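Provided herewith is a single structure, encoded as structure tokens, for subsequent inquiry.
Note that one protein chain of the assembly has been removed; the remaining protein chains are unaltered in position.
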Amino acid sequence: MSDPGDLLGGLIRFVGEILGRSALRFEIGPTLVVLGVLLVLLQLIARPVSRWTTRDTGGLAGIGRAMALAAEAGTDAVVSLGTAGLARATDATARLQTLAALPLLGHVGRAAARSGVPLRVLTNDPFAAAAAAATVESAHASTATRERSVRSRTVFVGEGRSVPAGLALTTTARPAAAFAFGSLREEAQLHLEGLGAGAGSLTSGSAEAAQSPTLLLASPAALIGPELYQAPADLRADVVERTAVLAANRLIGLAVLALAVGAILGFAVGFDPADLLGIERR
Amino acid sequence: MRHPGLAALVLVVGLLLLADALVVNSSLAELADLVVRAAILVAAGAALAGVASLALRRGGDLWRRRGDPVGAVLVIGGMAAVLVAGLRPGGEGAADPAVGWMVAALIVPIGASLFGLLFVSTLAASRRSVAARRPEAYVLVGVAMVTLVLLLPLGGTVGAWLADAASWTLLVPIGAVLRGLLIGIALVAAVVAARTVLGIGGADE
Partner (left out) sequence: MSKRALLHRGAPLVLVALLAVAILLPLDDVLRLESGDETVSARWSDALDGLPEESGILVAFDADLGTYAEIRPTVRVLLADLLDRGGQLAFVSLTPEGRALAVAELGRLARADVNPRRLADFGFLPGAEAALVQLTREFPEPIDDTAFGRGIAEGGFDRVDAILVVGGNDLGPRSWVEQVAPRVDDVPILAVAPTVLLPELIPYTATGQLEALVATPRDGAAYRASVDLENGQRLVPDEGPSVAALVVGILAAVLLLAQSLAGPLLRPRGAESAR
């Protein structure tokens, strides 16, 4: 009969064998960078930082005015979750933006619920439609306005992600307030034109770097680049949301420091930081 | 409130795939392979569900006489034409000449033409933004004008100078701004993705 010591020894040997048969897929530098993101996030969660400065990018905190316009006009407010969906044949960074848009949909949903304005959510993916419906339902529940939830609806328009599909996703009705959050690519221009036609206000947000000019031109209030991920931290008192932004800020600070130090070393002594990461420069 | 079972599943799958991305190990690779195959099945199912949902929605629009009937007829007709052409007895699926004709003669030109609309809509959006006297619009439109002039495909010495200036503009100022955006987006997205993988926080509560 094996004793606990034998069992423990066997377990340690097993783990050791597994580790012995393992190797790093990347060089040590890139591996540490990936783990660093997790470590910074976990460190902040373990010690939540309470100091926070609200910037209200995109003017989403003042959404009450948009809802007042919609209530006065007797029309609905429209929120588009972009064209990436959650399960479409598109890259993960685009689909992540759809996830990031859900808290913003929740914020708009709560404002709409309090104002009695029906909400129409446009998606082009059945999974995103289900998530959106759940978010809107949750917004009505948290504002104790469940009786108004029947007036809000999620619309699935499944034509895809091309330019004509982006136009098809918009509605011919003229909402008083329109919002578009999520991944928008080449269809962004026509999509925002369609949403904003006749709307009293249009707010958009996308983390697609190449579409930043389109968002700035097409909508008076825009969240560009990382702002789409950062905006929920300004809208909710949720410590976890703010921790994520603080973690990201620290990582951005580290990246800027690394770039500055690397540039100085490169100019001063000809040191190439790419050597550390095993990158063969062409 | 997120279901604890779902949160645990997300955590386990996320950590497994993250470990497989960082570490080369045969046992880990087999487990990750199982998860990846499941993800592919889900994606394929979602794609089929999307197509079926589209057909049902447009069919429902026609049946209930709501929405855009012309659009609904065109969507359902187009889907039926491609499905019949590809799946009819003796057809070659996606490689069938009839399907190829529809793609080359209809879908590609229509897609490219609508993409060409962006030329007009971008100019119109620029004019509206400038008319609204937004500071960022002035900067964007001014820089766009300069960049367009640099991109003029002229020959000779002038053309060569313009081309060099365009390359410098792309690599240095425009490249610097976009790299900053890309680095910021990548880092924030990495943190958000880590939160999702670790099951920290819900989508919205």
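Which chain is which? They are A and B, in the order written, and residues in each are numbered from 1.
As a convention for this text, a residue touches a chain if its C-beta (ideal position, glycine included) is under 8 Å from a C-beta of that chain, and two chains touch if they have at least 3 such contacts.
Computed from a predicted structure; not experimentally measured.
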Contact with the hidden chain (one of A:Asp76, A:Asp125, A:Glu186 or A:Glu241): A:Glu186
Given B:Leu9, B:Ala39 or B:Ala52, the one touching the chain that is not displayed: B:Ala39
Residue, one of B:Leu31, B:Ile107 or B:Val197, that touches the chain absent here: B:Ile107
Residues of chain A in contact with the chain not shown: 25-26, 84, 88-92, 94, 160-163, 185-186, 209-210, 274, 279-282
Residues from chain B at the interface with the omitted partner, ascending: 21, 29, 32-33, 36-37, 39-40, 43-44, 47, 94-95, 97, 99-100, 103-104, 107-108, 111-112, 114-115, 119, 123, 126-127, 130-131, 133, 138, 141-142, 144-145, 148-149, 151-156, 159-160, 163-164, 167, 170-171, 174-175, 178-179, 182
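Everything below uses one rule, namely that only the chains that are shown with their structure count from here on.
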Intercentroid distance (Cα basis), chain B paired with chain A, Å: 15
Contacting residues of chain B [partner chain A, same complex]: 18, 21-28, 42-43, 46-47, 49-51, 53-54, 57, 68, 71, 75, 110-111, 114-115, 117-118, 121-122, 124-126, 128-129, 132, 134, 136-137, 140, 144, 178, 181-185, 187-196, 198, 200-201, 203-205
Contact footprint of chain B on chain A as seen in their complex: 18, 21-26, 31, 34-35, 37-38, 40-42, 45, 87-89, 92-93, 96, 99-100, 102-103, 105-106, 125-127, 131, 135, 138-139, 142, 156-159, 162-164, 167-168, 172, 186, 189-190, 193, 207, 209-210, 212-214, 216-218, 220, 224-226, 229-230, 238, 240-241, 244-245, 247-248, 251-252, 255
